[in-house]
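And now, chain A:
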Amino acid sequence: MALLLLAPLAAAVLAFALPGKRARPRALLAGAALHAAGVVAAWLRPPAPALYGWLALDAPGLVVLSSTSALFLVCAVYAQGYLARRADRENRVFVGGLLVLLTAMTAVALAQHLGFLWVAIEVTTLVTAPLIYFNHNALSLEAAWKYLLVCSLGIALALLGTFFLALASAGPGGPHSLLIRDLVDGGGLLSRPWVRAAFVFLLVGYGTKMGLAPLHSWKPDAYGEAPGVLGAILSGGVTSVAFLALVRVLRVCSAAGEGAFARQSLVGIGLFSMALAAVFMVGQRDFKRMLAYSSVEHMGILALGVGIGGSAAAGAFFHLVNNSLGKGVLFLAAGNIHRAFDSKLAGRVRGAARLLPVSGSLFLAGFLAVSGSPPFASFFSELAVLDGALRGGHHLVSALFLILLSAVFVGMGSTVLKVVQGDPGESARPQAGFGDSPITAGPPLALMAAVLALGLWVPRALSELFAAAGAATG
Partner candidate 1 sequence: MARLADMVFILVVVLDLVLLASSRLKVAIRTVAGQGALLALLPVLLVTDEHDWGHVAALAAGALLVKGFAIPRMMLWAMREAAVSRELEPIVGFVPSMLLGAVGVLLSFVFAGALPLPGPEKHALLVPTALSTVWTGLLLVVSRRKAVAQVLGFLVLENGVFVFGVLISDFMPVMVEAGVLLDLFAAVFVMGIVIFHINREFSSLDTEKLSALKD
Partner candidate 2 sequence: MLLAAVQLIAFLALPPLLVGVVQRVKALFAGRAGPPLLQPYWDLARLLRKGTVYSRTTTEVFRAGPAVGLAAVVAAGLLMSFGGSPAAVSFGGDFVLFAGLLGLARFATALAALDTGSSFEGMGAAREVSFASLAEPALLLCLVVTARATGALSLSQMLGESLGGAWRSDGPALLLTAAALFVVALAENARIPVDDPSTHLELTMIHEVMVLDHSGPDLAFILYGAALKLFLFGALVVRLALGFHFPGPWTAFAAFLAAMLGFAAAVGAVESTMARLRMSRVPQLLVGASVLSGFALVLLLR
């Protein structure tokens, strides 16, 4: 477990220390590779809890950790080509920051103490803001400021919620601890009004970090202005760890008897996120902002799945993996298209499939995957959520779920098709030297293959892991 945390941190220190621009991306790759090796080791031999139980790897944590690690590794490979093409920019903060981000995300996945969990999420917020500003222009500065302010506000409210939970456990005979295991064991002794108030603040706080509506206002700006590779890591990794934090909170609330209130809130906010995403995706000209709203929608699906519980929760974890991989494909391909056409507006970009055959078709395939078309994996994960909803008797929720999914499909499809199809001659003049190359097209292709493979066949170990993770939501 130490390797998981220390390897990227050491690589970050190395990246900050290296004087040369060319060598730094190698540090990024080294850190990512070591991290992935650590995750594989954790699969083969589950590590024991460390630090008096503050760090432990359980089923939900392993799901998030694996998907984040895989995504980060692929993005690190992509970043080699990206940073080489952007050799004009100073990349010390970018590379170092990405590695610190990986450390923080790992810490969240391993955290079993709610205070430590909060600190790790705060670190992800603080370290991402300078990364969004990588392009050093007015728009990315605006996006970085909004991100920093909104997410810091959310995190502060989450801290208040954490304190409320600490107070809930401080009653006579209570667990007097913020370790999740202690809180769940002593659930009946937690003070219920405080737990309810805590859940509200924690939902708002960690929901802001996830990007659930109506707390999502930073997402379109941040994802729209950040480089593609950062967008992939943010939408696939950071939102997943924020979701994990919410899942832990849900577990404590269920143990305390406030589970029904918590689940209803999650279902409500999930549906609201999907609806808002559907509304804002219609007529969206900027395809990176469109991807941000797609991320809002998928976070809504995750919240919905966990809120319904049962087999829908297992489906939500499966969907988390698919969302990470699918968003990775979409953001990396979008990054390629943006660079090639020097524009991210659907009106000015046309015929991406002709000019960048691999990236363009990957963009289209990624859209199909993310919006839940078979045979891609997202279809099966969304089906699992729907199955859980119908089994639980939530007919209205299921109906709304299906309607909103189709609305999103239509809204997103119009923009994607406009970008991908057509004749590139009508569009902005493509930049020379930014066509498809193995290093920029290979990583998204690998991720797409993974999504397809998961759709065709889910290994038994994975499906058991998803089921265990779903059961662990309480």
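For the reader, a short list of remarks on this structure follows.
Keep in mind that, in the parts below, contacts are C-beta pairs under 8 Å (C-beta built on N, C-alpha and C of every residue); 3 or more make two chains touch, one makes a residue touch a chain; residues count from 1.
Candidate selection criterion: all candidates are chains of the complex that A comes from, given by their letters.
Source: prediction; values computed, not measured.
All listed chains 1 or 2 share the complex with chain A, though the touching one is 1.
Chain contact summary for the complex, chain A toward candidate 1: residues 115, 118-119, 122, 126, 129-130, 133, 138-139, 141-146, 148-149, 152-153, 156-157, 159-160, 163-164, 166-167, 170-172, 174, 176, 178, 191, 193-194, 197, 220-221, 224-225, 280, 284, 289.
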